[in-house]
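Inspection log for the structure reproduced underneath, given as structure tokens.
Here the complex is missing one protein chain, while the rest keep their positions.
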Amino acid sequence: MYSRTYRAAVAIPPLAWVSVFLIVPYAFLFCFSFWQVHSQSIVHQWTLANYRQLIENPVYFEVLFRSARIAATVTVLALLLGLPLAYFLSFRVRASKNLLYQLVIVPLWVSYLVRAYAWKTILGSDGVLNTLLTYSGFLRHPAEFLLYSPFAVVLTLTHIYTPFVFLPVYASFEHIPKDLIEASQDLGASRTRAFWTVVFPLALPGVIAGATFAFVLSLGDFLSPLLVGGPTGVMISNVVVSLFGAAYNWPLGAAISACMLLLVVVLISGTERLEHRLRYRGV
Amino acid sequence: MPAEPLLSIRGITKRFGATTVLDGITVDIKESEFLTILGESGSGKTTLLRIIAGFEQPNSGELWMQGERLDKLPPNRRNVNTVFQHYALFPHLSVFENVAYGLRAKRVSAPKLTGRVDAALTQMKLGDFSRRRPAQLSGGQQQRVAVARALVNRPSLLLLDEPLSALDANLRRHMQAELKALQREVGITFVFVTHDQEEAMTLSDRIVLLRHGRIEQIDTPREIYNRPKTQYVATFIGFTNLLAAQVDDGRARIGSLEWPYVSERRETLFSLRPEHIRIVNGDDSARPGGLRCQALVRSRVFTGASELLEVDCGGKLQLKIRISGQIASVDRVTIEIPPERLVPLIG
Partner (left out) sequence: MLQARPRFGWLNIHAAAVFGFLYLPIVVLIVYSFNGESVGGFPPQGWTLRWYQTLFNDDSLWLSVWNSVLVAASAVAISMLFGFPAALALQRTASPGKIIFRRLVLLPLILPGIITGLSLLTFFVAAGLKLSLTTVAIGHGTALLAVAVTEISAGLQKLDMAQEEASRDLGAGEWRTFWRVTLPNVRLSLIAAMLLIFTLSLDEIAVTFFLVGRENTLPLEIWSRLRRGITPEINAVSTLIFCFSLFTIVLWYKLRKQRPE
């Protein structure tokens, strides 16, 4: 139905932009990872030294591992918070469903920085939480670990990414035809059985999508660690940031970034394929 | 000896906001009967079914089944199963698992479960499909799975919510026959909801005709056809002629026709089925009491098995006549109406 001119006109400009500002930069990142830095300047010598360094020096694996652990914790917590909430809104609420849904979305739109900063206020030694705990007698001294720790990073990231998990899960709950749930009840299933045998399996693609989102974005996060992480809450992206900043080793930073990019792409393709297979048998 | 009804529906009323969808529905459903709830959209038939299934709560009224208050039970504890309009098969489960679902919920032991599921599949001629997913089946096959899934639980009552509406005409007729035979075989009470009066007539032992949330008539197909109570029933089921006759001094009159009828009312509407009007030759002897008149043929429609004629008897009396076979193409006919076929209607 569309002429070649039309098809070219709509396809070429975005393709061009994406090539220049997406593909080429990724390529450059890769190139940088094979170069080296000598006395404060980047030398365009092709070498695998950076990658070797990543494998040989245990520090990097440690940080990566810790980051993965934090990301996994955030994902699990976000699921524990977001999934029941999505179920509640989708199946238990009738009247104010729309309003409540919007209320969950609103925090997504509030600046990330603003929200992370607010946690700083809450978790500090003379912040809201500590003051409450010491006033009420729970603690004698303010808890130091609340701020500038992995705990604070996990808390902040969970706060940020719970709505991210909520959205696709809620969408997939809403997509389940209501008569399927009635059928399960009609056949004698209790609400719990109906959930685990019908609702959850059919919502699985959405759950996987949400979890992937939360995990990948948490893994690559560097702002929260900088704000509330302190020295013990350093994540892999912070290492990269410092390598591109004060530590001035762009090639090494690029190598880590390239690895991250690869990891993320592999993860996304994997979960996407999984989602697709689960969706096929869906409605 | 009248048997105890299986399901007693008493005074069920349901409102959605300001609209009253069901108004004081009372009917007793018998054991082993094929009962159809017939009505147009908006008549409340689906709502009534859903109330029996447990997906809606009535505003007032009671449901009694086997000595227990049914309406107080949640749907998963009623001994009632439903065949849904769009089948509601679980897309992520195989045919076997779909059918086994209810038995698993009741924690039936594995060997018994397999036995019963296999038997149900065989009965519905689905033996070869047990491993397939619903998406791989045709509409007719999916429909059978839905029936198997419900029946395998041996409910006291099977509810069917317009299960054949998604099928094309031929398949539909085939499935109608199958369902009728199945009900006879299994002996469970079927409560079938449809808007198709022909379907209702074909399948049912009894028909409950609903209109705007109220029962118009409950009767066997034969009775409801031959003795409709109201104008709505007469026109909803099949074709009919409506004759507005004047009643006076023990006789009813319309146009040139006159027959004995006693009533308090001055005017009465009568129903006359098109196929009950005969076309006669002028010299045929009249049947005793038969009402004759000359008529002009206005139009004729050949419908295959029969022919539908529209005739004008003069005095503003227009009638539709259905004759099997065909007659010669003529302009004038003599018609004869047996007076016992004129059914007086209330309302």
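Side notes on the structure shown:
When the chains are written out, they are named A and B in that same order, and each has its own residue count from 1.
The criterion applied here is as follows: contacts are C-beta pairs under 8 Å (C-beta built on N, C-alpha and C of every residue); 3 or more make two chains touch, one makes a residue touch a chain.
What you see is a predicted model; the values in this text were computed from it and never measured.
Checked against the full complex, the candidates A:Leu64, A:Val153 or A:Ile181 give a single residue touching the omitted chain, namely A:Ile181. Among A:Ala11, A:Leu48 or A:Val266, the one in contact with the hidden chain is A:Ala11.
Residue-level contact of subunit A with the missing chain is found at 1-3, 6-7, 9-11, 13-15, 17-18, 21-26, 28-29, 31-32, 81-82, 84-85, 87-89, 91-92, 102-107, 109-115, 117-122, 124, 126-128, 130-132, 135, 159, 162-163, 178, 181-182, 185, 191, 212-213, 216-217, 219-223, 227, 237, 240-241, 244, 250, 253-254, 257, 260-261, 264, 268.
Everything below uses one rule, namely that only the chains that are shown with their structure count from here on.
Remark: subunit A and subunit B have CA centroids separated by 57 Å (rounded to whole angstrom).
By the touch criterion stated above, subunit A contacts subunit B in their complex at residues 177, 179-180, 182-190, 193, 197-198, 201-202, 278, 281-283.
Considering their complex, residues 53-55, 74-77, 80-82, 84-86, 88-92, 101-102, 105-106, 133, 135, 149-150, 153 of subunit B touch subunit A.
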